[in-house]
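Below is one structure; the comments refer to it alone.
For this depiction, one protein chain was excluded, whereas all remaining protein chains were kept in their positions.
For clarity, chains are labelled A, B, C and D in written order, and residue numbers in each chain start from 1.
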């Protein structure tokens, strides 16, 4: 479904990604792990078009993502839950969700999608008229995921969804990832919480200093020495 | 942290500036120079708070108060400007505190602060006009000519004297700028301008720091006003109050460069010379074109040299800094939840 | 070395005052200066340097300083706004240069200043105010059938230098005539709304309104007055906006008729029979030149004539005398020549004479013989109705029944 | 006592109603500015000057081309909308990432440019459309038809803009854009287009105001000075971006000017309005309708 070939990217003169190759197949859940500043977020941004790669190609179901204008990339079925959530703090929860369904294709199904999201996150329904900026971290994370789901994406990019959440909620989030998958969505997820994430994904990539260091199934990764020494600091 | 080299450069520059009126005596050019110095001082005064994101459009009001209080005291009560100027400054200071305190206490910042201060200068303008029986209203106000001691009355016919006075005041402004720049207050104010809560959590008394800088800025601006009226021997509400003057201050400061000490001065030199040259250049042959071109140039300056002329030049000279992540931070800041 | 006099001419060509009459004054002055430049005066070439004060006092100061000190002009001439004349006159005096004001009507320009080098042939603002009051006072019994103490007058004015000065004259005149002043109030010419003022006028029920203003505020006031149903017996305007009939007409249509205005007489209306015979051809010339610049204007504004006539007095009377009698165009020669001026009534295009108050008098430099006249606009024509000596027709007073504002 | 009661007469009522009508004019002006200033958080100090250009457009279309008022109006609205879009494209867009003060200044420069452009292009004359609308009379009280029109336009405009902003996807996106510009692309929003739409809309509202103001005021290059500052204050008093607040603030201001002018001098009415603004800023810093923190 998603194919990255020798993708390099950076900020100004600073290069953050080096020749990254990555594949996500339809229906899969894939994890990306790696230490701070490894370039995980950059990877997500490059996929969703927030930054442009300096080299390499990205294809979503055969369509050239790099050639698509950033605001059209959602229409390809890619939804990105950014790091730090990035909600619209002065808009209500409702309006934030509405923004998620901004695309022409999604507007028609607005009501349906809203039901789906409220079904997943009853808390959001309770707080639908609250300003997003005044909600707690966990509530905001739900809202951010909900917003991304509003566009009815095929591929969901999650950037550290568990950061700053209470343990139960972290479990819920991972639970959720499973449920989202069960609905047929493909998920690409960046996480610090390695133990947890490896439980929900099929495969994972280890990224370090902007380059893929290792990849494999969850079990392989857990067992891998590279992962252990490079990342778990064992 | 002024290096040896810079100190020498400053000393030479200053010596040249002091010597100038004794060598070069064209009266009109001296007149323009005096105006440039006085306005440079006013703009510097503005920038002392403006550089910390405290964008005031009320400084015309402070200037007006400094000018009018001094002139009124002189004309009606015969109080010497030597006393009148401090009184005028004090009056402006009190006003600054009266408006500033609640503003800062209740966290009125950004656009809101700009507009509250705009209203302030509006009020000063209206009050000066409405109390025309004392202030001369829109006809303007002229300090009475001194019959006795010129020094006591701070009235001089000689442009060189005025040039030196203006130079002194301007220099004082630059010194104050540097003192603040090197003080801990600068850290505090930079911090406040980015994030008031975080500054407070570092122990900064946000309201007091802002009041302090506003007070200094208002006092200096009032001084600029009284020097201006003494030099021109005339003042109208339009010269000092209203949005036009305040905008002019902001313009010059930004065009010159807000974050460098000589920025407002460069701004004054450029805006005043530009306005003069254009006006004289177009003359009465193409009426109105001078302001049109002036406006277009200002817009271009701001678009293409956002750090101001001097600021951009200095940036060129300095070694390239690491690419800034400022654009990203801006968004993250906005998205900050209500912690 | 060639003999010439260099004259710095300062008017407002941009900004709000330009449309308020300054530009028209400039045109009048320029026509005369160009005229004399063709022939020269007593062997002196005439060179005029023009500057635009942009309706700002600071720029007026800067430009005057520049003209005097940089362009080295021998004198400055012109100025429309009193707020500019006050500081410029002080500077000129300080520099001991010569200044000839064509407009700047505020009495504050001269009051007790003791100027030596500053002259103004023009009537002062309080004279305007006194004139209209005098006119009403002389007509109160006949036209309103009221004793002066029963006549209700309202004085309103824009709060700039000009309006304030005229209103002081109004007030003094009303006191002298013994009128019942029911209202006196200033307002800002840029106020977006004058309905409160109109409401107050309605409440005050004045027989006569004395108004001083510029163009946008006059139209706004009268439009709101009409919309709110303000009624009165007469409206007395005092120059500035009221001097530009075109604009009154554009803004008010037929309602502009019967409005009074006081100004120096329009040179095209002045009684040419009592005038110095060499003047009518000049008036004709000014008219023709003006029509070239501004074709198709129904009533040529009095401002043009003011600029022209007052400049003409200088060029035809003061300057020749300075050169011939005092040997040049230096400030002192010009000053002595100006003080010698003694033109009888009828000796200027504006009808009045010229003689300046001398040193030591409170208004030193002011023309003691100038007076404005009261005119009335009737059916797109303006006619002098006061003073009697200049009068061209009987005033229509109060407003006839059936007109928009009539309180009959 | 008598004197005190004397104030409560028909004239007071007239002043109150005239205040409301003036409020309509101010509200109309505040509407577009609120959209630009408050909602997308872009400063247009030169807003009143756009209105001025619109008034000139009306004047010339009606006077010179002899078209009827109602044909001229849509043209004018379109023209000012284009002007608004151009302002964004040429001046604001390059400054979107610059500090807000630079935007403020750049548009302040445009203010000079538009004023002097009008001086150069149209001259310094005061111009008047010369359309005289009938007067509405109720007994001893009379009201301006033109003002009533402005009032209605402001009301309808406000409701329409409010519904647009809250009910439509585009409206919501416009509100979102000032809060996190970068992330808009993730929503599938073309930010450039969105800014252009909003700027054109803001321009169109300025054009609408121009069409109605030209019925009441002379046009001249400096007409913006009469309205500009007060419009800003109204937007802030109402709470930036709060349309209903802006609407109410316009009426409060207008009443203060109107009643203040009635009981005291007109000039003091304005002083009072400004002072009221400053006091309110302290009582309700986030605008009239904002909940207290």
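The rule is simple: contacts are C-beta pairs under 8 Å (C-beta built on N, C-alpha and C of every residue); 3 or more make two chains touch, one makes a residue touch a chain.
The rule is short, and it goes like this: contacts and distances are computed from a predicted model.
Missing chain, UniProt protein name: "ABC transporter ATP-binding protein", from among "NADH-quinone oxidoreductase subunit K", "Fe-S cluster assembly scaffold protein NifU", "ABC transporter ATP-binding protein" or "Ribonucleotide-diphosphate reductase subunit alpha".
All shown chains touched by the missing chain in the whole complex, by label: A, B. Across A:56, A:89 or A:138, the residue that sits in touch with the chain not pictured is A:138. Of the listed residues B:32, B:49, B:89 or B:188, the one in contact with the hidden chain in the full complex is B:188. Interface with the hidden chain, as seen from chain A, comprises residues 35-37, 84, 134-139, 141, 160, 163-171, 192, 194, 231-233.
Those residues of chain B that touch the chain absent from the view are 184, 187-188, 190-191, 193-195, 197-207, 321-322, 324-326, 329, 336-337, 339.
Heads up, the rule we're going with is that only the chains that are shown with their structure count from here on.
Chain centres defined as mean CA positions place D nearest to the mean of all protein CA atoms.
Farthest chain from chain C, judged by C-alpha centroids: A. One finds 30 Å separating the Cα centroids of chain B and chain D. Averaging C-alpha coordinates per chain places the centre of chain B 38 Å away from that of chain C. Residues of chain B found to touch two or more other chains are 126, 129-130, 287-288, 291, 331, 334-335. Within chain D, the positions touching two or more other chains are listed as 116, 119, 179-180, 182-183, 265, 267, 270. Those residues of chain A lying in contact with chain D across their complex are 48-50, 69-75, 79-80, 82, 86-91, 95-96, 98-103, 106-107, 147-148, 151.
Listed in rising order, the residues of chain D touching chain A in the complex are 169, 172-173, 175-176, 179-180, 182-191. By the touch rule above, chain B contacts chain C in their complex via residues 26-29, 31-32, 35, 126, 129-130, 132, 136-140, 142, 157, 232-234, 236, 238-239, 276, 279-280, 283-284, 287-288, 291.
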